[in-house]
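What you see is part of a larger complex, with each chain still in position.
Each chain gets a letter, A and B, in the order it is written, and its residues are counted from 1.
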């Protein structure tokens, strides 16, 4: 699957979060900006930054809106965001028709002052919690769960000693997947759901601490990766340093890290829960090579996510790795889509085959997933037009069969090719000479010893899914 | 005072509201757009429209943002706002640094579904109500009172038979000035505070009903003016027609309509509480003519609000009315302000004197108010440079001396020229040959028999002002 297909046919991660606290008092808005920039692949529809100055009055300044990080922020707006503590957010999904109301961070005034909240995830009991809250008079201005979380923190804060206590009590009510960073006027707090479905890690540079969805955001700002936040852990960064409450941390075997972070969502230069994403994709390629060997001349990957798995397949099979595609660097959001009737196709405009490389060759083409099948079919057609004599498709994930309730926007079943077709049928539909999907029981070897959630392939969810959200 | 000075030195009205319900099912977004266009003088910083389709699922679609009505809306965005019931809003003041979050209408999900609220006013007990709400776990995403009102409606709705009942119970807690229009999925509701500080009226055209801050918005859309909403009245427009709850209506003598709507805020082509605004200004001019007669050749008004009062002075005094100024039609928001050091001045760029008219004449110049005095001084200088031999200034309002707690953004006392200077001093400072302010006891005759609030001149507020908001 190509990253650029996100806007057309692919899977969508909901969000990326980032937090920063500079003890030396320097402004953090630009670090948050670069951090979000590195997390842009996790959400392209809205973004925002909220900051506060820990040495001044308890006031949070925020700027957010629809668009990419470099659409929403300019040198001038970054300059205006004064403060040495703050959080940022990139989001895939905005409630359409409600303007920019639901861009995050959510900035609230509440009983103890003010808070900014950046949230990535999905609460399976979100609708229930919302109902409960509305029954006691709450109002909601957006569709996402961030307000639900804010209300819980606000209500728990009344009887809690401090914000982190309120966050903890709120977590006891929240079921689902989440990574949350909270900026209170004097604290930066980070938490992950006890299953560890969503990633969050800690970094440090000079006098500043950082929290980020992925470690690549730490690299981008020259910060050192310290460690992952543990699933269920509550990290509080105050002027006294880092404190940690691990009372809600579950045993390792119950954890359920999202396998799709490794397969597709995360950047290959990130390390999540001690597993290097690039390495995981290499292992996936190797596993595919073992499961589905085929005689061929060349292994190629579909940019961007298929590249590493293709490299792995090549290493596993001994068949040479090749670069078969040129991806247009200027393809972006505002690209005018070709009409059906035109000679041009979106795939051709984004990707071109290096015919020199594939001409006369039997090609193994590795991609991370097949959603609708149309993009894949087009690419195979292009390879063959360029002279590839055979195209064997290897997919570094098992077929999608079940919905994700944890914040991944999988298209509905009718659209998923694997839902209504056998592997043989798909192979024929996409025009491949052979097709191999990652075997379910090989997934483990692609991520070392971590415990993961593979419910989208198996239907086995790590927690009970309430009836009211099962369609 | 010139309308265009609003952005520099003047008084600011906070908002204008508009509501529409078309029983025949036609979209109302364009009517709301034109209605807001006619109310643009009441607020230029943000605007918004929220609509719902009474024949469909209970869903509200909204679009709002910073800017003038024709900046925020395009033909395309109006087209997307499908629905035959809706509310709109123009607002002077956005909370800066919080993005566009606080543009109205406020759209909420609450215990009984969804609501859109447009609100013009200021609650004197707003801060207290907010404190009370936060103590029970409420969160606030903006600085204005609209969320306070929304919470009260939401909480009251739990034990009320219907929305209008909840609105009524909410009104019992709210003290201050307000005009509110509420769109629920099947109802359009309009209310005014019991003192009638803020205006609101009802119109009709074909199968549609409208609510508007001023009747000029009804004219703009070709609707007939039906009547004012009574102070304290709750008007509910449903598919069964208009219903009215007048149980909170006070006796007429206790009402306190804002006198400044007549003097300056409202458009001259509006009728508010049965008093024609233009006529009121004519009467003001006549009263000035009686109080401060002077021998002169010409009466001129400072555009735009001074024009009608000048006409009145001319009629009252028998001295000919003249057109002394050309106002540049292209002066707008983005106008680059001249620097102190330049030959150019903002006043000169906006206004030019028709020297032909004033040359060799003794001129009576009528304006609606004097805030800082600098604009007035500049205009007098221009008149004299153009050959006016005398300039007698007549102001159609008494001097500002007290803060307004009801939503009018009066500059702080230090800036108000009348606060620290006598009438004689002001006359000298602005370079006038004589100066006359409207006499307090003549105000009544400018507005017929209506009861009005003149606290900004007298300090006598129609209701108790809580200590915590008195600076």
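Criterion: a contact is a pair of C-beta atoms (placed from the backbone, for glycine too) under 8 Å apart; a residue touches a chain by one contact, two chains touch by 3 or more.
Because the structure is predicted, anything quoted here is derived from the model rather than measured.
A.B. asks: Give the total number of copies in the whole complex, keeping in mind that only 2 of the identical chains are shown in place.
C.D. replies: This structure file describes a complex of 4 copies of one sequence.
Please note the rule applied: only the chains that are shown with their structure count from here on.
A.B. asks: If I superpose subunit A onto subunit B using their CA atoms, what angle of rotation comes out, to the nearest 5 degrees?
C.D. replies: The superposition gives an angle of 180 degrees.
A.B. asks: Using the average of all C-alpha atoms in each chain as its centre, how far is it in Å between subunit A and subunit B?
C.D. replies: That gives a centre separation of 47 Å.
A.B. asks: Mind listing the subunit B positions that touch subunit A in their complex?
C.D. replies: Interface residues on subunit B, with respect to subunit A: 48, 61-65, 80, 97-101, 103, 106-111, 130, 134-141, 147, 150-151, 154-155, 158.
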